[in-house]
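The complex is shown incomplete by one protein chain, all other protein chains being positioned as in the whole.
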Amino acid sequence: MATQSRTELLAAYRTMATMRAFEERMHIEFAGGGVPGFVHLYAGQEASAAGVCANLTDHDVLLNTHRAHGPAIARGADIFAVAKEIYCRGEGLCRGRGGSAHLHDTKNGLWAANSGVGSGVALGCGAALAARTRGTGGIAVALVGDGAVNQGVVSEGLNLASIWKLPLVVVVENNGYGEATAAGYAIAGGGIARRAEAFDMPGVQVDGSDYFAVFEAAAAAAERARRGKGPSLIEVEVTRFFGHFEGDAQTYRSRDEAERARRERDCLANFRRTVVAEGILDAGELDLVDTDVADLIDRVYAEAEAAPYPPDDELMEFIYADSL
Amino acid sequence: MATQSRTELLAAYRTMATMRAFEERMHIEFAGGGVPGFVHLYAGQEASAAGVCANLTDHDVLLNTHRAHGPAIARGADIFAVAKEIYCRGEGLCRGRGGSAHLHDTKNGLWAANSGVGSGVALGCGAALAARTRGTGGIAVALVGDGAVNQGVVSEGLNLASIWKLPLVVVVENNGYGEATAAGYAIAGGGIARRAEAFDMPGVQVDGSDYFAVFEAAAAAAERARRGKGPSLIEVEVTRFFGHFEGDAQTYRSRDEAERARRERDCLANFRRTVVAEGILDAGELDLVDTDVADLIDRVYAEAEAAPYPPDDELMEFIYADSL
Amino acid sequence: MAMKTYRQAINEAIVGEMRRDADVILMGEDVAGGAGGSGEDDAWGGPLGVTKGLLSEFGPGRVLDTPISEAGFIGAAIGAAASGLRPVVDLMFNDFVGVCFDQVVNQAAKYRYMFGGQDQIPLTIRTMIGAGLSISSQHSQSLYPVFSYFAGLKVLVPSSPYDAKGLLTSAIRDNDPVIFCEHKLLYDMTEDVPDEGYAIPLGEASLLREGGDVTVVALSRMVHVASDAAAILAREGIETDLLDPRTTTPLDTESILESVEATGRLVIVDESGPRCGMASDIAALVAEEGFGDLRAPIVKVTPPHVPIPAAPNLEALYVPDVNRVLDAVRRVVAY
Partner (left out) sequence: MAMKTYRQAINEAIVGEMRRDADVILMGEDVAGGAGGSGEDDAWGGPLGVTKGLLSEFGPGRVLDTPISEAGFIGAAIGAAASGLRPVVDLMFNDFVGVCFDQVVNQAAKYRYMFGGQDQIPLTIRTMIGAGLSISSQHSQSLYPVFSYFAGLKVLVPSSPYDAKGLLTSAIRDNDPVIFCEHKLLYDMTEDVPDEGYAIPLGEASLLREGGDVTVVALSRMVHVASDAAAILAREGIETDLLDPRTTTPLDTESILESVEATGRLVIVDESGPRCGMASDIAALVAEEGFGDLRAPIVKVTPPHVPIPAAPNLEALYVPDVNRVLDAVRRVVAY
């Protein structure tokens, strides 16, 4: 099963626990009215970004989606800067210009989702092409949602990656819905992995409540990309615990869908159960991580809320790199 | 084999012979400098539009491509108005506004190709949706090229047609090239039909030098659409006898590629050989058609060349239906 | 007649036209919401609830949730319109026109002309414009100048519930492609709106205030900013002609020129960009056709040339406010 060391697995747990706690707290803060903009929570999907990012190096690029908080944390972005960006503060990752849906951290190989959903696949082709052209050894991993796969640019990017044999991995986080519309309605034939085949690349489906399954699929795809064998696609089946965005009444899904997922498809609980049962980690050290994380989250939110907005006189900064 | 009557087959021959003669003459006229704009000839691909259109009724819509002359003729547009449009004359199908690439004839169920290649698939979804909503019994058939299938809108349209089970047939005319770039390079995996499968619809490949093969595949797909069973895709393998557009030196393909196709994959010659060999039609009546067609083409070009441009004072006509 | 929100007014216009004409259909992402899910079917009415209830009344044959495929479904709507239906399509945020621009400006706009008048495209595209929700540069633009650039489109920018209902009704009845721009900060604005259907003709500005000292042209949400400014100016003795063009194509050039003829002074307050935007368009019109009347520079109050930031303080600096309008008007009056 897992090819990760004890230390790595403990780190993976910490990452997922942090992602989860960050979002649970965000849910409360948003309801309290203190968070600007639209906010899409990643809770329930943690094993996806965590399992993928555990396979990435400094040379790689992860292309985020609008459901950006979790992947940003998993990729190793400074969580204080993440929170500040969501709060649109001047010390945020993007100096308050981007907000919740646009968490971008170039030095950590994290690229924001950009506008039209699905664009990450095209941008990822470019990152992958550049990595190959410049011989950095890097790969690109594009996260996209089940809804986003119906954007034309995703098909175009899959084709481009395939004919150019780019070191790209496309990870489709299928949480069953694009906003309020079900994947089963929006995606012909229901499956996404079969689109990969149409574009002549391997496509696999994995259970996103199982960290180990995601990790292994991502490891295989990343390895393939690094070896110059070309792109592949992974469909990760997940359930989001909250609404599409905060404030969503979620009447489009049955009352207990999310609750059932929390009970039965919780990647954190599953992870804990497995590593404890197999004697890899013990419950006590995981509990310690939870305590640590809770403390961290308190500090992160306190600092973010207290942080200043960007200076007023910087409105016109950062438009152009070379003077106009 | 063919489920068409003698009369229908004779008509099919006449259609294809007319398409061919029209283009052979256009090639000469263009070289002579008298034809405005860019001109893309359909010669070599006749069996595709002819085989498809033989299955269409007055309620159906055929969505053309930029390689528009042949399909317009096959769909039954007035050939004089077709020629005049290519010459941008006032009595052209579109009163000289559209030109060669935009042959559109609403009353005959012929819709022009529109700008970004591949859009016909999306427009066709709309025609199909309207036909179903209004209960006309009509279907839509969208022609697209092998190059155009890599436009995102084609994938979006295939998906939409599939989930809505629209009465749409997508006919991919694979002539091996999008401009100067080979389909084998541009299309991942080489095949187009497998994309149909990804979007959960049947996809078949047929030999476009064989009228009967095209006719039958189109008949099956049209039947399926009319029965409410949803969309399907047909890939028609053809070779264009001329360049991408007139003036193309065609150095991207070997010197004899087109010539070999003329010798070995000529749908007109094949048709003639088959119907004569099987005793369905005799060579003499086909020769008569050829003579007729030659005469028609002479008249068509003479009339088109002599026709006046649209009146100068009509520049601002037809922008809006309701007054601005 | 009852107090209604901009949101309700829009909903009523669509309901009214769908009842009136069986050819009107509705398409878009989550225009009903809930398609295929385990819960309710008519769950959303778009992310801001504008079209809620329509699926229940008109059924899935006329209210179609779409995949996230704007090029595909707007292309389909054009095809449906060319076939005789009258689709009302939801392009959630106008910024997303990026993924279907070809369909809107090259196809819908040119369909009738390029084919020599054979067809008409009775298509309405509803879409949200405007900054103010801290959702950054790809969800906050006001792109009606870009739409207005293209001949063949009609472009509507209602600033109130009353206008929204009347203009949307006209849009749906119109036989040309119309872009109907809803400002996202106006959805909860209320005013008296008749229950019955009514159509406001396209191309007629509304004169919201008659002054004589200065002409202020304002669009969409900026009408309210300009109106607040005009009230303050009145107390200073500066009387404003406040004009809301309501539609940018067709543009009521006559009303603008007439007002400037009287006032000799023009300030344009607009949330679209400063380059090739609507303020430039109107300024250029007057600098050519109303030059003889002008007694002062034409001042444009617009955002600066910058993408729209998420941070609320920067965003507030981005969007024109009352003070900037006051400054501009005082400047031209003092000129």
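By written order: A, B and C. Residues from 1 in each chain.
What we mean here is this: a contact is a pair of C-beta atoms (placed from the backbone, for glycine too) under 8 Å apart; a residue touches a chain by one contact, two chains touch by 3 or more.
From a predicted model like this one, the values you see are computed outputs, not experimental measurements.
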Subject >> Residue of C:Leu91, C:Val105, C:Leu186 or C:Leu243 touching the missing chain in the full complex >> reply: C:Val105
Subject >> Candidate in contact with the missing chain, chosen from A:Glu156, A:Glu237 or A:Glu257 >> reply: A:Glu156
Subject >> Residue among B:Arg20, B:Arg75 or B:Arg97 touching the omitted chain >> reply: B:Arg97
Original post:
At which residues does chain B meet the chain that is not included here?
Top reply: 36-38, 88-90, 96-99, 101-102, 114-118, 147-148, 150-153, 176-187, 245, 249-255, 257, 309-310, 312, 314-316, 319
Original post:
Considering the entire assembly, which residues of chain A contact the chain that has been omitted?
Top reply: 61, 92-98, 102, 104-107, 111-112, 114-116, 119, 121-131, 133-134, 140, 152-153, 156-157, 159-160, 163-164, 317-322, 324
Original post:
List the chain C residues touching the unshown chain?
Top reply: 71, 95-99, 101-106, 109-110, 113-114, 136-138, 143, 145-146, 148-152, 249, 251, 273, 275-281, 283-289, 291-292, 294, 296-300, 305-307, 309
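In this section, only the chains that are shown with their structure count from here on.
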**OP:** Give the label of the chain whose average Cα location is farthest from that of chain A.
**Re:** B
**OP:** Mind checking the centre-to-centre distance between chain A and chain B? Centres are C-alpha means, answer in whole Å.
**Re:** 45
Original post:
How many angstrom between the C-alpha centroids of chain C and chain A?
Top reply: 35
Subject >> Multi-partner residues of chain B (each touching 2 or more other chains) >> reply: 152-153, 156, 159, 163
Original post:
Got the chain C residues that touch at least 2 other chains?
Top reply: 66-67, 69, 71-72
